[in-house]
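Apart from one protein chain that is not included, each protein chain of the complex appears where it belongs.
For clarity, chains are labelled A, B and C in written order, and residue numbers in each chain start from 1.
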Amino acid sequence: MTNKLITLAQAVARYTWDGMTYAHGAAFPVGADSVVFGREMARQGRRGLNLISHCGSQQLNLLAALGAVRRVEVGFSGLEVYGFAKGLNRAVVSGQTIIEDYSNGAMALRFLGGALNWPFVPATVCLNNDQQWCSGDHPDEYPCARKIPEITDPFSGKKLGAFSVLRPQVAAIHVTMADMEGNAIMLGSEWSRFEMARAAGQVVLVAERIVDQGCMRQYPNLVRIISEVVEAIVYWPWAAWPQSVVGLYDSDEEHMLLMNDMLATAEGTAQYLERYVRAFQTRAEFQALIGPEKMDRLAATATAFLMDPYRRWILPDDQIAALEQEG
Amino acid sequence: MTNKLITLAQAVARYTWDGMTYAHGAAFPVGADSVVFGREMARQGRRGLNLISHCGSQQLNLLAALGAVRRVEVGFSGLEVYGFAKGLNRAVVSGQTIIEDYSNGAMALRFLGGALNWPFVPATVCLNNDQQWCSGDHPDEYPCARKIPEITDPFSGKKLGAFSVLRPQVAAIHVTMADMEGNAIMLGSEWSRFEMARAAGQVVLVAERIVDQGCMRQYPNLVRIISEVVEAIVYWPWAAWPQSVVGLYDSDEEHMLLMNDMLATAEGTAQYLERYVRAFQTRAEFQALIGPEKMDRLAATATAFLMDPYRRWILPDDQIAALEQEG
Amino acid sequence: MDCTRQEFMAIATGRELKDGELAIFGVGLSMLAGYFAKKNHAPNLRAFTEGGVFGSTPVGGLPWGIECTRLSANATSFTGALDALGFLVASGRCDVAIIGAAQIDKYGNVNTTGIWREPPWKAGRYAPPRVRLNGSGGANDIAVGAKRFIIMAAHDKKRFAERVDYISSPGYLSGGDARERAGFIGGGPSAIITTLGILRPHPVSKEFYLDAYFPFSSVEEIREHTGWDLKVSANVRVVPEPTEQELANLRAVDSTGSLRKK
Partner (left out) sequence: MDCTRQEFMAIATGRELKDGELAIFGVGLSMLAGYFAKKNHAPNLRAFTEGGVFGSTPVGGLPWGIECTRLSANATSFTGALDALGFLVASGRCDVAIIGAAQIDKYGNVNTTGIWREPPWKAGRYAPPRVRLNGSGGANDIAVGAKRFIIMAAHDKKRFAERVDYISSPGYLSGGDARERAGFIGGGPSAIITTLGILRPHPVSKEFYLDAYFPFSSVEEIREHTGWDLKVSANVRVVPEPTEQELANLRAVDSTGSLRKK
């Protein structure tokens, strides 16, 4: 069995670069996104990124606040009950980050089209309104005819639109559990991670738990991301923090607000970088930032029972650390 | 909680009619198809059916052998290691049944398009060959330009094709387990049942087991068919017989061959109708046709362990019978 | 009755939903309004969110997101965005939906994307906004596809504009048959429920008029807080107060009291 476990720092060094097209995001703006991967990209100083954020999350918020995002395609860009994404919005309003708006459904369909390698996806939404007419890439054309061009149904002669498809160079996908080959289980809404995993050129998993492959063989219908499309796996509990992960931990309200407030200014962002990005390298250092008391509280999620069937296959940290050394 | 359990005879009486467009099929030509539903359609004498068979199976074979199929759209129409579907092929060769050929991938995409209510689906397969050029609906046009017409990608100007979408009036979908509301779990390849369940106007489930809803709440990520789109549920163990169901029983080689051989002629088909369709009305009568010794043997499948996590939620037959009375 | 304006709005919104309907709820308050309806008078409402969370009722208060842990503790199914927004909503299958709005115009067009000094339709150019909002999220899919949808918004003059800066989610576009000509499969907004009252679209012109006002408000107050010359129904009525049971059911869903604040 191929062992694809590598460290977070290795994964970011190997699979990200300045100016790349990078996809991330998961079930909801405050949910199971690979946030820690974005922290490491920030630590390694990636710039000029083209993000495909589905949806927006603190990862997008952080990278945009740092001025590292040249362009982002997104459906929902905010943080839901935690308000607008202040770091992102600062970058958008200043013109530093180009934002290309679609609906959430359109983003899902565009991943589907990328996964199928279609040249375009039929569009029945985002039409006849400003998502069609306004293009961040072509701001001087209004209404823009190039972003979602018109096509004709060859059967009925009716008009509809066409979306361009999404084929990110790399996607960092958060999963609840993975085996060391890269077969992965997501609990909770899979959002568009199934399609994203097939649309991306390369997939890096960010896994909260590493399990023995016996788990996958008992529950193969749960394995929606397959080792066949996975390049590398990063083991990182609390990877979505301060966001939440179904079955594992709730959203950290305090840090959600603190982080968003700090990212609202350049000074705050610099401080955030010091305190919550440069301040850790290991999983233990990262967890110390969250704090054991808070971890206990957040882990007491009402969804914890969803993990019960799988606990017996979870590998211990020392075994995973040994596998990382190999990988 | 809504109880959607009804009897097989009720389901066929209520949800099928002469001349309808009816979809069925599952993971593989000898797999988890709702075969017993087709037997009951045969018993109730449905005629002039427009089938969407994905893939072909003994259900298609039987209905076509009876002369009940006006037209069928299909990818793979055979029975794999059991050979060609002799009943279907007899109907096709005689011109009684129009067959419209696509690839298996195309059928999946056309269900996807139907589920999305798109007017067409982009086609990159089934092009420049006889699946595009030959249309059962327009036999005098060769090469046919209407079946998979040409369209142009508005971004690159390149040519590709367009598939019509599939929106069957009713689909009878085989599932491993369902709760009484219609939330359902399929073990093994879901093939296109996920998309089919959303493309169909009405969905009737044919379930091997009825489980308490607690099962779905423990494993919500396995529930790929949702009660929201289900009209009715038929409880029928061995519903796919003589085909197989992952986790429950293997393919019945002897009956697969016997059935196919009998369907090869009109006389054999009439005999088959007597012996294996009209000969049962209840689940017990049906199981008597298979026989307890054979049932034991087939149920000793190497995949049986896949059912282990769910056994505790399986409802007993008497409780289900009571629910059927209500439904 | 001791009930906040937000609670009144949520209850008035919930009353628009009927038992047995297939319904999708957007972010924040609209979710509370929707799940209130399911708890109160529509037990067979087939409710879901845009991440494909089915069969659930929020626990522990206002969900943090459209499919967060508070919504995921008692689901019967988790699928994904393609299923929820594509197969069930954009397809035209969904009966009813609830969405929010940052800015809204007299034809029920919704802006949740940004506020401009000079909006794109006026400038003929898409410059960065003065204030960036959240984007449409799934609301555009809902506005296009749902058989009908209900818009919830705090009622003030800045929000209720003659014309929105940016149409994120279409209502009736320029009114009349403009939506029909656009070919959208869904029927459009059936009501705007505000913190002051209820607006509904004229059957022909599709301009929203005042249909009813909350007991603590008035026609005058509402007209004053609306950015266009709001027409008033000849039969304008007072919205019935929430019953005790309605309020109890709402508060059972909103267990952290997010609607009781302010």
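In this section, a residue touches a chain if its C-beta (ideal position, glycine included) is under 8 Å from a C-beta of that chain, and two chains touch if they have at least 3 such contacts.
None of these values were measured; they are calculated from a predicted model.
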- Note on the structure: Touching the missing chain are A, B
- Option from B:34, B:117 or B:251 whose C-beta touches the chain left out: B:251
- Note on the structure: By the document's definition of touch, the residue of B:75, B:114 or B:154 touching the omitted chain is B:75
- Selected from B:95, B:292 or B:316 as touching the chain missing from the view: B:95
- Message: From the list A:77, A:103 or A:183, pick the residue that touches the absent chain.
- Response: A:183
- Where subunit A meets the left-out chain, the residues are 2, 115-117, 179, 181, 183, 194-195, 198, 213, 216-217, 220-221, 223-224, 226-229
- Task: Name, in rising order, the residues on subunit B that touch the hidden chain in the full complex.
- Result: 27-31, 54-56, 74-78, 80-82, 84, 88-89, 92-95, 99, 101-109, 112, 124-131, 133-136, 138-140, 142, 144, 158-160, 187-195, 244-246, 249-251, 253, 301-303, 306
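The rule is short, and it goes like this: only the chains that are shown with their structure count from here on.
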- Centrality ranking, top chain (CA atoms only): A
- Note on the structure: Computed over C-alpha atoms, the centroid farthest from that of subunit A is that of chain B
- Item | Leading chain pair when contacts are tallied as C-beta pairs | A-C
- Compute the distance, rounded to whole Å, between the mean C-alpha positions of subunit B and subunit C. 40
- Using CA atom averages as chain centres, what separation in Å is found between subunit A and subunit B? 37
- Geometric centre distance via CA averages, subunit C-subunit A, whole Å: 28
- Query: Using the touch rule from the top of the page, what residues of subunit A touch 2 or more other chains?
  - Reply: 109, 124, 158, 160, 187-188, 190, 306
- subunit C touches at least 2 other chains through residues 72, 78-79, 86, 90, 185
